[in-house]
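A single protein chain has been removed from this complex, and every other one stays in its place.
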Amino acid sequence: MIEQPRIVKICDILEESANVRTLFFKRILDFMPGQFVMVWIPLLDEKPFTISYMQKDIAGISVLKRGIFTQALHAKKIGDSIGIRGPYGKGFHTQTKLNACVVGGGIGMASLATLVDALSDITIIQGARTSSEIIYKTRFPEMKLCTDDGSFGFKGTTVDFLRELLNTRTFHKVYTCGPEKMMYQVVELCKNRGIDCEASLDRYMKCGFGVCGQCDCSGQRVCIEGPVFTATELSRMEDFGRIHILKTGERITI
Amino acid sequence: MIEQPRIVKICDILEESANVRTLFFKRILDFMPGQFVMVWIPLLDEKPFTISYMQKDIAGISVLKRGIFTQALHAKKIGDSIGIRGPYGKGFHTQTKLNACVVGGGIGMASLATLVDALSDITIIQGARTSSEIIYKTRFPEMKLCTDDGSFGFKGTTVDFLRELLNTRTFHKVYTCGPEKMMYQVVELCKNRGIDCEASLDRYMKCGFGVCGQCDCSGQRVCIEGPVFTATELSRMEDFGRIHILKTGERITI
Amino acid sequence: MSSIDLSVHLCNIRLSNPTILASGILGTTRALLKRVAESGAGAVTTKSISNEPREGHKNPTVITFDGGMLNAVGYSNPGVDAAAREFSNLQVINVPVIASVIGTQKEDFARVVDGLSDTNFSAIEIPLSCPHTPGFGLLAGQGTPEATFAITSEIRKITKLPIFVKLSPNIPEICTVAKAAEDAGADAITAVNSMGPGMIINIEAQKPILHFKVGGVTGDALRPIAIRCVYDLYKAVNIPIIGVGGVSTGRHSIEMMMAGASAVGIGTGVYYRGIDVFKKVCEEMVQWMEENNFDNINSIIGIAHD
Partner (left out) sequence: MSSIDLSVHLCNIRLSNPTILASGILGTTRALLKRVAESGAGAVTTKSISNEPREGHKNPTVITFDGGMLNAVGYSNPGVDAAAREFSNLQVINVPVIASVIGTQKEDFARVVDGLSDTNFSAIEIPLSCPHTPGFGLLAGQGTPEATFAITSEIRKITKLPIFVKLSPNIPEICTVAKAAEDAGADAITAVNSMGPGMIINIEAQKPILHFKVGGVTGDALRPIAIRCVYDLYKAVNIPIIGVGGVSTGRHSIEMMMAGASAVGIGTGVYYRGIDVFKKVCEEMVQWMEENNFDNINSIIGIAHD
């Protein structure tokens, strides 16, 4: 119960796509798919990342290069160190025997990856803007792929793809992680079809363990009650799909 | 591991002799004969006392009236409260099957009482200055009694009595608690006769858990390594039988 | 449930129980304040609000250690205009809401209080005591009797709401500062803010963990210090005291009130025992009072004094 980063050495690096890399490190995490860790680069910052690989005593995080922090993570070499604390939050509810579908958009796919590992009867849908941004292509060869520009697989959004798919079949559960607008549509779609659904939210985080109030989404702490919420919970959360909170605490429309 | 007094209510009081009373209180103590507790009277002081009774969930301390603190304890009525922390220290090593002898002088008998309860084949010797100061007379009817003034039982010291007794029989172990000069002689006597011996020492105490250094006896903390020491340990402790340490830390000859 | 009534009055504000959410913990949004109120708090306090928006310090901003918590959040907040919007419509929260107001100059405090004048806050709290944010609190000299008097007076001029002045445990002369606040018209003292600052170094990284390097210490480590401050303040001032620092159980809360607190703030306790720490603390207080034959919570306030 001591919330401090512990230093781990990066023992392997995998290029997942043009702008996503996975950093591997030795650490046994008592971890549920969908939970996250806070990753620390001393003197720079500390930010939340999903555990995207968990193999025996090696864990991995898949990092999309965006701003200063993720650039710094991309600059790390094998043998370099980072700090890790967690895992935090509530993960996905898994029922291994039932058939399910995961819908990942962009780096959101990282949150779903260990869930896929844990499930047996699973349909995987990944959406990306373009072919070069698709991740885990060899890891999950059976993946259904969608690109906005049609450069690979289905041309269109994951929501379009899922909607079509649901015309011919159904699932016991749909899990989703990605841009919030996309997740909102996935959740709505599932509601209409009477399918159970869970989504993993993304909010600015500071403490990660429920005291700072930064990660609020309609009174729910995304770091504690989330990041994964059920459709029922989400339907009570007005901010879902609409409002994010900046680092200052200001509300902004997504 | 929090060393703070807990308040208990005195549920019974027993007059043990002209100047000794036992205060009983409800508290289950995980306790070894010879260990002690620190007894607190709020706003007054806190001092060490042996647990002299332990029956199911009722414990008792037998208090000899001496100065301000013990007078205040004697003034307590049933229903009044005191604070208790502990038990502290190392108790007597008991081997229930072997025959043993306890030698108690004055209030020192209190430390030996629960030991007597725990042993089956036991000879009890109690010494007091005079008849009215004898304690536990009905509790241990088989007790051999000695008084300095001969007002009851053997006239003379417990050491004299023990010496005579050892002419006709022997023990596997002798346990003693009382004035240090007496204990010193008991220990010497046993050494000469090749009998195993343990003595419970009395030193001024403050913390009771080994940090303040007040209870030093030749580098041994009486509150931690004692109050019970074996004859072997005692033979390495120069101060035993010779030196006490005042509250200021000054050494005085006994 | 028992018949024991935990309600207290604090400067004419009725609290259904003496537990108050301390400033800076979960008080970022109205939704979270509402949630905390529903988790049993007798009152809730917002995260501190400044005139301009502030991003605060970079992460790590909050960590814990075996004695409590260390934080240097750096007063991140959206500024008074956004805050006034966020905390409009406070009626949805069924307990009193206290606005925590900060500033670098006394005029600054006044501007924020003014900017909140259309809201329904029940009181204004001014922390003059943060040990780890440049420009504010101790790092801006606001912890002296003189500065405390000046800032409190300034705010007194422009609001009729009760003013709570929040003090630092780091200042040996805490009673003098409290008296200055009282003289300037403060209605209550909130004691205490986080202590220190402290530092924790990750020895593998060879660097302080908090991005700001140092942060305020709260939780268990702070409790004996907070209890002593409240005990001393109870003798020094005539206005009520809100005791804050390391309270996470009913016993702690009773200890704080026996030292002299009329109400009890809880911050780090949310971490130790979850968001419903307020309910738990109240239940434990009631149980203790039953076992020890107290029926009026007010009768324990200051009872540890001779």
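Just so it is clear, A, B and C label the chains in written order, and each chain counts residues from 1 on its own.
Keep this in mind: a residue touches a chain if its C-beta (ideal position, glycine included) is under 8 Å from a C-beta of that chain, and two chains touch if they have at least 3 such contacts.
This one's a predicted model, so the numbers in the text were calculated from it and none came from an experiment.
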Query = So which of the visible chains would the left-out chain be touching?
reply = B, C
Contacting the left-out chain in the complete assembly, out of B:E46, B:E180 or B:D196 = B:E46
Candidates C:I126, C:I254 or C:I297 - the one touching the absent chain = C:I254
Residue ranges of chain B at the interface with the undisplayed chain = 1-7, 38, 40, 42-47, 81, 83, 206-207, 209-214, 216, 218-221, 239, 245-251
Note = Those residues of chain C that touch the unshown chain are 65-68, 70, 138, 170-172, 195-201, 203-204, 206-208, 213-214, 217, 219-225, 227-228, 231, 246, 251, 254-255, 258-259, 288, 292, 303-304
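We adopt the following convention: only the chains that are shown with their structure count from here on.
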Query = Based on which chains are in contact, what kind of graph results: line, ring, star, complete or other?
reply = other
Message = Using C-alpha centres only, name the chain that sits farthest from chain B.
response = A
Key: Top-ranked pair of chains - ranking by C-beta pairs in contact   = A-C
Centre distance in Å when chain A and chain B are each reduced to the mean of their C-alpha atoms = 67
Message = On a C-alpha centroid basis, what's the spacing between chain B and chain C, in Å?
response = 51
Query = How many Å are there between the centre of chain A and the centre of chain C, using C-alpha atoms for each centre?
reply = 36
